[in-house]
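Below is one structure, written out as structure tokens; comments come after it.
Left out: one protein chain. Kept in place: all the others.
Chain IDs A and B follow the sequence of writing; residue 1 opens each chain.
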């Protein structure tokens, strides 16, 4: 049984996910637990820190862990789910791919993400990331891989090209 | 009378279109036929191949024909409708512009679109396409012409500038 706050958060995240081509895990019990965790973190820290990770409590240090976290899309791409399995790929949602434990991506990238305010680092990070173009609508984004769905026209990943 | 699958697909496409500033043809009979065609193609090929064109049956070869096709936006821009007339411009939807037969754009561009996986070609294609910026919200996209509506803030085409 979920609190009213958790229920409202779920409705909000679901609507936002659908609008942008993302999918919440159809496992209602799991998602309810995650919503309660997010609501607790919001009350505790003032922001929706990831319910599956230990927050520092200082927004600047937790920026990459605020849901949706900086690692969601890379994890969706590689494992079909984010670290919490709150967001899943179409294949996982349809039961065509099994959920596996998603390893923590943060450590591998921590030296980079810890320096958000370091202009020098940010610029280098930015420049190293490829830009992708949706061949259908022209949407541009800068990510290691194209998104699973174009957030604008919902075209699949294989309809993106390097730009 | 439409099948439940066609009805669900219609609701999904309509919602997605509205969210991104696109418009489905208000002619319900035509659209119902197109939905049935899309559902049939999905069952036959595994993807929503254009109901008005002959598919090859191999996803890689039909990529540009998956609905919305790679030619939709250029056709909307020039003719006020896509090849199937599933998507129409605001003027056509409001009856201020008449629907005309939309010529097949694919042949003219086929040499380009056939080589999606050829890095060299893709890069050239990308670079030859202008980037447009919405003066209202800063949205960036790469297309021959700006979109009829900004998918983010719904500003009209004439509020975009070359970037």
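One rule holds in what follows: a contact is a pair of C-beta atoms (placed from the backbone, for glycine too) under 8 Å apart; a residue touches a chain by one contact, two chains touch by 3 or more.
All figures in this text were calculated on a predicted structure; none of them were measured in a lab.
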{"item": "Residue of A:37, A:51, A:80 or A:147 touching the missing chain in the full complex", "value": "A:147"}
{"item": "Contact residue for the chain not shown (choose from B:31, B:69, B:102 or B:155)", "value": "B:155"}
{"item": "Interface with the unshown chain - residue positions in chain A", "value": "16, 19-20, 22, 59-60, 63-64, 66, 68-70, 72-73, 116, 119, 122-123, 125-127, 129, 131-132, 140-143, 147, 151"}
{"item": "Touch residues of chain B, complete complex, unshown partner", "value": "19, 133, 135-140, 152-156, 158-159, 161-163"}
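Criterion: only the chains that are shown with their structure count from here on.
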{"item": "Distance from the mean Cα position of chain B to that of chain A, given in whole angstrom", "value": "27"}
